[in-house]
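Notes follow the structure.
Excluded from the complex is one protein chain; the other protein chains are retained at their positions.
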Amino acid sequence: MKLFEVTTKSISVDEVIARLADPAIGALTTFIGVVRNNSEGREVLYLDYEAYPEMAEEALRQIGDEIRARWKTIREVTIVHRVGRLEIGETAVVIALSAAHRQETFDALRYAIDRLKEIVPIWKKEVWKGGEEWKSEQ
Amino acid sequence: MKLFEVTTKSISVDEVIARLADPAIGALTTFIGVVRNNSEGREVLYLDYEAYPEMAEEALRQIGDEIRARWKTIREVTIVHRVGRLEIGETAVVIALSAAHRQETFDALRYAIDRLKEIVPIWKKEVWKGGEEWKSEQ
Amino acid sequence: MGYGGDMRVKIRFFAAPREAMGMGEIEQVLPAGATVGELLDALTAQYPVLVPYAGFIRVAVNRVYAGREAELHDGDEVAWLPPVGGG
Partner (left out) sequence: MGYGGDMRVKIRFFAAPREAMGMGEIEQVLPAGATVGELLDALTAQYPVLVPYAGFIRVAVNRVYAGREAELHDGDEVAWLPPVGGG
């Protein structure tokens, strides 16, 4: 069971958080990125995600390492990112963090998704009627 | 489908976030409270949650209203809290927030669980070998 | 409706005070116009097991948090709420 995974299959949040099962945890936070029907005023038809999968999984693991180095109360991190064609409403990414107590899980969660958008070699193409574009927050 | 619910049934995160399904959202954050096997150095056997259910659901809805008044980008809030006897590792509460963009969802998520622990009439009894205690963060 | 100038309220108990009381709900007859504070004083006088909890509770009247000065009305549901512990 991988904690850091790039997959072409649909993602279940319940399945992802089950990867962190641990009788000593009391709090989990998750970020779930889903496909939105609009972007900069355009009606999005679907998204196409592409990864450099071997490096992407290593970069996801690096984010987990960074988080656990910075926030000592974070017990475990798992990140699953889907690639391929995703329809409106489908889940593109699930990040989950576990801890005994909740206090640091919120900042760590925000860090995880911000960092994912900085360093993980995954790309997103928005496709709308009559056009398409590769998008980045960078 | 209730957005603010006290239930005796086990909670699925996938089912809860499905309550927020909306083609205009791009980000969901969730807080998941689970039953931990220890508390203040004692080995916990199980927890017993009790609610004033009618008031608790109204208080959960109030938290949702407070969040949407304070963070205008939060589109919807759902909170499902389980009551009754819960075993180690089981989910006691799921809070989920949706938004078009992620920026404000982290602070709002932290607020939701902090506020739940302040105002929602739900009580938790820890049961360990040879004793038990009603617990509060207040 | 009250009778003879009195009114009847329902009081609900939860968690430790519920266990101490051995029941989750009682009815209490009070003089018309009585306040939450007067009800609490009557309850602790009548049920000494409640005394250890009385300093830490909040009260809700008809599911809304209320202060000691709030006036009660016939048929109100009053909840005796120890410190909450959800999540």
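As written, the chains take the letters A, B and C, and residue 1 is the first residue of each chain.
FYI, contacts are C-beta pairs under 8 Å (C-beta built on N, C-alpha and C of every residue); 3 or more make two chains touch, one makes a residue touch a chain.
Note that this is a predicted model, so its numbers are computed, not measured.
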Displayed partners of the chain not shown (whole complex): A
Which residue of A:F4, A:Y49 or A:Y111 touches the chain not shown here: A:Y49
Touch residues of subunit A, complete complex, unshown partner: 33, 49-52, 54-56, 58, 81, 92-93, 113, 116-125, 134-138
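As a working rule, only the chains that are shown with their structure count from here on.
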Computed distance of Cα centres, subunit B from subunit A, in Å: 22
Interchain centroid distance [CA atoms averaged], subunit B/subunit C, Å: 27
Residues of subunit B touching at least two other chains: 33, 113
Where subunit C touches two or more other chains, by residue: none
